[in-house]
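Notes for the one structure printed next.
Omission of a single protein chain aside, the complex is shown with its protein chains in their original locations.
Entry: subunit A
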Amino acid sequence: MSKAILQLDALSCPSCMQKIQGALEKQAGVETVKVLFNAAKVKAEFDADRISADQLSNTVTDLGYEVKSMKVK
């Protein structure tokens, strides 16, 4: 199980949070998603064999949010 931490640009609306959460959770291989609204961070645990961290990052980017940096453990 890998863990990715994505730092986004500041989030302004609580509905952004639900959007990101929903979109990531739907991806196959993603186990848990936690969106930190105030810190503008996304923490996701995922199965590295089924989905890559870059794919996660792309999903968030496609929703219209800028990913400033990403850490994978």
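Please note the rule applied: a residue touches a chain if its C-beta (ideal position, glycine included) is under 8 Å from a C-beta of that chain, and two chains touch if they have at least 3 such contacts; residues count from 1.
Definition applied: contacts and distances are computed from a predicted model.
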Which of "Hydrogenase/sulfur reductase subunit alpha", "Cd(2+)-exporting ATPase", "Peptide/nickel transport system permease protein" or "Glycyl radical-activating protein" matches, in UniProt, the chain that is not displayed: "Cd(2+)-exporting ATPase"
Positions on subunit A contacted by the hidden chain, ascending: 10, 12-15, 18-19, 22-23, 36-39, 41, 61-66, 71, 73
